[in-house]
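Now for chain A:
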Amino acid sequence: MRAVITGVMLALLSGPLTALTLEGRFEVGSGSEVVTVLGTNEFEAIQPQLVDFIQVYPNAQINYLMASSAEIASALGTDAIRGIDAILSSALDLQMKAVNDGAARTVRISDPSGTQWRDRLFQISLEPIVTLYNKATNPALGTIKDRFELLDQLRQGRLSLQRGVVLYDPTRSGVGYLLAAQDAEQIDVFWSLLEWFSTPRLIESCCSVDMIQLVSSGKVDLAYNILESYATTELATNPDLHVLAFSDYQLLVPRTAFVPTTADNPDRGARFIEYLRSPRAQSLLPAHMQLNRLQQQSNSPLKPIRMSPALILQLDAYQKARFLRQWNSATSRSGSAQ
Partner candidate 1 sequence: MPISPNPDTPWSLKRRLFRQWLFILVLLSIGTYLAASAIAQSVVQKSQDNLLQSIAQVILDSVIQRNQAVEFDLPYSAFDVLGYAAPEQTYYQVRVNNDVIAGYSDLPIPDTENNQSRVATTDLYLGDPVRFIQLSKPLNPTQSETVFVLLGQTRDSYQTTIGNIAILAASGTIIAFAVLAILGFTGVQATLKPLARIQKNLDSRTVEDFTPVTANAPSEINSLITTLNQTLEQHKRLLEQSRSFIAEATHQIKTPIAALSMESELLAKELSGPQRDRAHTLSVRARYTSKLIHQLLTQASLTYRSSEHIQQPTALPALIRSILRTLDTHAEQKGVGFNFVEPEAPSLIACDAIALREALVCLIENAIQFSPPLGDIEISIHQSPTQLDIHICDDGPGFGPDPERLKKAFVTTRDGHEGGGLGLAIAERVAVQHRGWLKLLNRPQGGGECVLSLPV
Partner candidate 2 sequence: MKCLVVEDTPSLAQHLTLHLTQASHTVDLATTLKQAFQCWELSGPQYDVVILDISLPDGEGSTFLEAIRKAQSQVSVLVLTARSHLEDKVHLLDAGADDYLTKPFELRELDARLRVLHRRGLGKLPDLQSFPPFEYDPIHRVFWCQRDQVLLRSQELKLLEAFLQTPGHVCSKASLMDRLYSLDQAVTENAVEVHMGRLRKKLKVYGVEFETLRGLGYRYAYKP
């Protein structure tokens, strides 16, 4: 991911926002109304929407600053965040805590029908979480319907994951921790499942790309809980790579945005968020991430993570330590880590 950032981009990383460690800085448009947006999205992923925004508002100019969600979380409440008009992130728990702790401003969005919390935190897209397997190495995984069946098969020895399973490392990946915690809340068998994943070999990875690469190349049997958007290219090119569609539930992580209280131009920030929620902006997203498309599948097992103050508990140091202790005891059978 970091390799994408060009030298030119890095040269732009000076100016008033030096306190923030950026992974990239981009300017779109040349209007007088500057909107400064801080986001976790790759520029390439959000570029179509930024460009289209300038089409809609020709007077606008977007300064898109890219940073990690952890960086954003630590910058909140400091001067480093000053001047930012909108913050976009897929780290829902961090966004939620930021808003709960008063970092967001109440803004009026003309179409408030979509998911939002207290007129402060707004959902702008949904990121499906998928499980990938390699059909070439382990075709039996194609018959699995849900997590219970997976566990059942593993317990009865009818299925083995000899090459191993790769997961986000909850200690290093924010989204990994969020997903694991949600899974633990959703199903009682999560810890058992984790133990069985660990039996032959469990790889804990920091990064989606690496995880996809491992399963795509057949080095592991299963990549559990992966952000689908990172896998689209690989899924399209590798016929052996498949999505294991669980029928019990499929997690979705909402990408959310808010206008910080310290925004220079809160109205412009709000307008940008409003635009991102508009059907026009949604149509520019990859099909599987469009809010309307996903929300219309009412009978699907889709389970978007709700914007709830409970999420802040997951960030509690004591709670997290407890969770990781439990994680470690579940995965200690293999103990392997990458």
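Rule of thumb we're sticking to: a contact is a pair of C-beta atoms (placed from the backbone, for glycine too) under 8 Å apart; a residue touches a chain by one contact, two chains touch by 3 or more; residues count from 1.
Regarding candidate selection, all candidates are chains of the complex that A comes from, given by their letters.
Since the structure is predicted, the reported quantities are computational estimates derived from the model, not experimental observations.
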Touching candidate for chain A, same complex, options 1 or 2
1
The residues of chain A that touch candidate 1 in their complex are 99-102, 117-118, 181, 185, 306-310, 312-314, 316-319, 322
